[in-house]
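So, subunit A:
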Amino acid sequence: SSEADGEGKKEVYKIGAIYSKTGPGSPLGEPEWNATELLEKQINDEGGINGVPVDIILADDESTPEKATEEMNRLINDEKVLAVLGSTTSGASLAMKGIAMDSEVPLISAGAAVGIVSPAEESKWVFKTPHSDAHAVERVYMYLKEEGLTNVAILADSNAFGASGVEQLEALKGDYGIKIVANESYNTDDADMKTQLTKIKSSGAEAVIVWGTNPGPAIAAKNMKELGMNIPYIGSHGIANQSFIDLAGDAAEGVIIPTGKLLFPTQIPNDDPQYKIISSFYDSYKDEYGEEPTNFGSYGYDNIMLVVEALKSGAKDQEAIRDYLENKVKDYVGATGIFTFSPKDHNGLKADSMVLAEVVDGKWMFKK
Partner candidate 1 sequence: MSSLLQVKNVTKRFGGVVANRNVSFTIDEKDITGLIGPNGAGKSTLFNMVSAVFPPSEGEIWFENHKIDSLPSHKIAPMGISRTFQNLQVFKKMTVIENVMVGLHTRTTSSLAAAAFRFPRSRKEEKFIYENAMEVVNFVGLEDILEVDAGNLPLGKLRLLELARALATKPKLLLLDEIAAGLNHQETLEMSDLILKIRDQGVSIFVVEHDMDLVMKICDKIIVLDQGEKIAEGTPKAVQNNQRVIEAYLGASDEEELTV
Partner candidate 2 sequence: MNDSIQFLISGLTIGSIYAIVALGFVTIYSVTKVINLAQGEFVMLGGMTFFSLLKLGIPYFIAFLLTIVIVMAIGWLFEWAVIRKAKGADPLSLIILTIGTAIFIRGIAGVIWGKNSVKVEPFTNNEPLNVLGASITPQSVWVMVFMLLVVMVLYFLIEKTMLGKAFRACSVNPAAARLMAISPRKMSSLSFALSAGLGAIAGLVIAPIMFPSYDMGIMLGIKGFSASILGGLGSAPGAVIGGLLLGVIESLGAGYISSGIKDAISFGVVLMILLIRPFGLLGEKNVGKGGL
Partner candidate 3 sequence: MTSSILEIKDVSYSYGPIKALDHISFEVNKGEIVALLGANGAGKTTVLKNISGLLKPTAGQIFFENEEITRLEAEKIVEKRLILVPEHRQVFSTLSVIDNLYLGAFHHYKKSGKKEIEQDIEKVFGLFPILKERKDQLGGTLSGGQQQMLAIARAIMSKPELLLLDEPSLGLAPLIVKEVLNYVKQLRDEFEVTVLLIEQNVSASLKIADRGYVMSHGSIIKQGDSINLLNDPEIKEAFLGHTVS
């Protein structure tokens, strides 16, 4: 991706991107990585930004903060990039945040943890695009409230993704009058969760919220069926993909999740402002890689597009890009949602960027 180097002083916009292509975060990082590669090509094929090509230097942090630190230093000091995108996991993103703040380079993360951008005053150079877990949780709680379910159980992955979800589930339960009657967790590579589910079963929960990425939630769904539990199963946006349904099979039926709209570009109403972006991104991604981009692909997409937006507007250095992001991104329509950044909010999404989906006949269906 750095072929432009040899050809003298031709102007290019250098942007760095660090995602977890390998390691435990790779199910999340791979779509982000792919989306970034795809967009670099698309942008340059269309003649670059105001005629200037972009050069995105992709680096794999192997899901570790150490590698992320090394790559971050390389991108900023050796490659002298204008901005850095990533990383996938919260741990790596936080490590990169420290460097971004020190070196005054804008960073747009795809990590889940709220700490990456809050408090915003202490995160001057850092932004993030993923649905905040808070939004996902609000969506879920709103639904539960409508259904009249108040006693819920949590079953979450013990990794950063799960932990971040649990944090919000705990934080927001009061606002919706929800009672958490069981709070269980599992390890990413656990083979069986019947023990946790048995506990949940006896806890009197009216619904179970499972927070994790594949294959854990699929195992949970299967185990629930085996235990004869038929209380509603609410998942996270981490399983907004076909492979969850493939793995869980029958057990996936009726599972409800909060998700970005990228999950079903054809089902969202035509008049949805995101309709165009989502369907074109979805199609080109699927053409290129033969799989669906998932919610994580949309983070990769928005991360790069936000920087492109800044460059388009004429921002030419780190400072200007940051300022643009903080002050000029208003009602910007992305793949994940509609962003409005401000000095107080570096995530910029509202709960309505998420919708609910349900598995019906082995397919994710738009619920509301």
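The candidate set was assembled so that all candidates are chains of the complex that A comes from, given by their letters.
The definition used in the following text is that contacts are C-beta pairs under 8 Å (C-beta built on N, C-alpha and C of every residue); 3 or more make two chains touch, one makes a residue touch a chain; residues count from 1.
As the structure is a computational prediction, the values presented were derived from the model and not from experiment.
*Asks:* Quick check: counting C-beta contacts as defined, which of 1, 2 or 3 touches subunit A in this complex?
*Replies:* 2
*Asks:* Which residues of subunit A touch candidate 2 in their complex?
*Replies:* 22, 24, 26-27, 30, 158, 184-187, 189-192, 194-196, 198-199, 202, 214-215, 218-219, 226-228, 243, 246-247, 249
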